[in-house]
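Pasting in a structure now, in structure tokens, and then I'll have a few things to ask.
Every protein chain but one is kept in place in this view of the complex.
Showing chain A:
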């Protein structure tokens, strides 16, 4: 199969234009993860060679700066995957055009192997969600001991240990301390500091694109017992949105997380289900566009990985801003290239 252009032509208009102060929501499910879409988004914002790839000069010369906050995938994962697209994130990070905020490795102040998550091919929320609430508040937790030992022994691996700031490429590691909005405020301050750093360097007129990867993990891992609910998380997102040009957010939209707490089937929904549904649907109401990834309803297919539906969210201003709604199929090839096509096409 021929190699695909890094940016599928059908998707290019949706990935390259995020108007000022807009919110784009990418929802994924376990069988259809959003990594590839986020990578295409990074490519579209950061790459200089966009116009070579599909002939059209979509780039108007104003490259964007990107701050990526990732809660479920480590730096190593993003670096390696972006390289496959021809995007050198480490070099861009040195040029302060890109900044990576690590919300995974030390979120709960526990040294943990950062390359644990990237090795799995479908790291959506489900496995951490079941294991992490058990981790509890920061501090010594019984049962942690065995987990640390292999992590330390793995320190000889490519991921550098030690002080967080010395790691190349990672602008900041988020720590969750305290509870409730105070804890979120600390993280917000950390992220805004990174955004300001990126803003200050180079051409300050370039707008900053903020990508928050799976913040629902934070909600699931803390929950109402720690004073964090859907409302607090939404306010946290709002606070970040106020500091950047456009925001892209990825969320899990698996059926149990959305529908168990829905109005029709409200009985017996767990707090996580309720808060997650409320957070995700609330964000969809605020979003300009919602990109929904899901698997084929008819089952697995050899040449289709999933369905991407692009819809207008509740927050689109119905004036001049227009967005064509579309439903496309995509296929992720073995080499990581992605083919995007309409139904009935190939």
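Some observations on this one:
Here, a contact is a pair of C-beta atoms (placed from the backbone, for glycine too) under 8 Å apart; a residue touches a chain by one contact, two chains touch by 3 or more; residues count from 1.
Note that in this section contacts and distances are computed from a predicted model.
Chosen from "40S ribosomal protein mrp2, mitochondrial", "E2 ubiquitin-conjugating enzyme", "Putative exosome complex component RRP41" or "Elongator complex protein 5", the protein name that UniProt gives for the omitted chain reads "Elongator complex protein 5". Only one of A:13, A:178, A:239 or A:336 touches the absent chain when the whole complex is considered: A:239. Residue A:230 is the one among A:85, A:171 or A:230 that touches the chain not shown. As for the chain not pictured, it touches chain A at residues 21, 27-29, 32, 181, 229-232, 234-235, 238-239, 241-242, 253-255, 258-259, 261-264, 266, 269, 274, 277-278, 280-282, 284-286, 290, 292-295, 297, 309, 311-319, 324-327.
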